[in-house]
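Starting off with a structure, shown below.
One protein chain omitted, others in place.
Each chain gets a letter, A and B, in the order it is written, and its residues are counted from 1.
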Amino acid sequence: MGKIDQRLAELGIELPAAVKPVANYVPWVKSGSLVFVAGQIPVKDGKVMYAGKPTSVGFGAEAAKLCTINILAQLRDACDGNLDRVVRVVKLVGFVAANNQDVAIPQVINGASDFLVDVFGEKGKHARSSVGVSELPLNATVEIEAIVEIT
Amino acid sequence: MGKIDQRLAELGIELPAAVKPVANYVPWVKSGSLVFVAGQIPVKDGKVMYAGKPTSVGFGAEAAKLCTINILAQLRDACDGNLDRVVRVVKLVGFVAANNQDVAIPQVINGASDFLVDVFGEKGKHARSSVGVSELPLNATVEIEAIVEIT
Partner (left out) sequence: MGKIDQRLAELGIELPAAVKPVANYVPWVKSGSLVFVAGQIPVKDGKVMYAGKPTSVGFGAEAAKLCTINILAQLRDACDGNLDRVVRVVKLVGFVAANNQDVAIPQVINGASDFLVDVFGEKGKHARSSVGVSELPLNATVEIEAIVEIT
């Protein structure tokens, strides 16, 4: 069992199986040492768990965390099952379905950033952008994409 | 005539000349083996062909396809005319001018993804994010940017 798998177990996180999209794209592509992970939404067992505009920072941050769990599931697949191969989480873009300043967008995306640092420590610290957008696929509350350097 | 040029001919696609923006930016930059293609909108002969919010998935997907034709025109330029140098389409971000769930955003961007796989086969399968945004340049319906690995 790898260190990151142990850390996930300590945090009580069980990564889902990496789901392949049923379309002409793939959930991740590796080029050189960078893995580009497709935008992930807060889906669990095939169902969107957080839909519509975030009603509170907590709701949005939980959505962002679930997006990030799905990113890690894809990343584990890109690492042939061994998340210890992660060198650095390089970059996130967090899109939040929001338009009226009801909730603070950066705090919503902190749900992703905090989780990554919980799991990876310093290697989890990334550059990021967070923006409010008018609509996300399947009416999801948050969508997050990632670039990760692996060995 | 290269394989990809042949395939484009089979599909009845004639790539336009790569248009240089009349501003202080360029349509693509190569860094290492990655070509970063600037966001392309559904322009043909200097005119936006798909404007406003998509009125149907079909309308949006056609817009996405035209964006992708323009991406290929720029990419061909980045490849010194030889699209057979494409190793992998790495990543797309698809922005759709949409805010009321009238059309499914992922299905709109499938217009780009399906076309890329039609042209490049497995090499055309990319990671992607698709989001709905409030407004695009020149009131375009769709804007798509790409990262492509070439030799």
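General observations
What we mean here is this: a residue touches a chain if its C-beta (ideal position, glycine included) is under 8 Å from a C-beta of that chain, and two chains touch if they have at least 3 such contacts.
Note that the coordinates shown come from a computational prediction; the quantities given were computed from them, not determined experimentally.
When the full complex is taken into account, the listed residue touching the unshown chain is B:134, out of B:56, B:101 or B:134.
Among the residues B:5, B:84 or B:145, only B:145 touches the chain that is left out of the figure.
Mapped onto chain B, the footprint of the missing chain covers residues 23-29, 31-32, 36-39, 93, 95, 99, 133-139, 143, 145. Residues of chain A in contact with the chain left out of this view: 32-34, 88-93, 98-101, 104-106, 110, 113-114, 116-117, 124-134, 147, 149.
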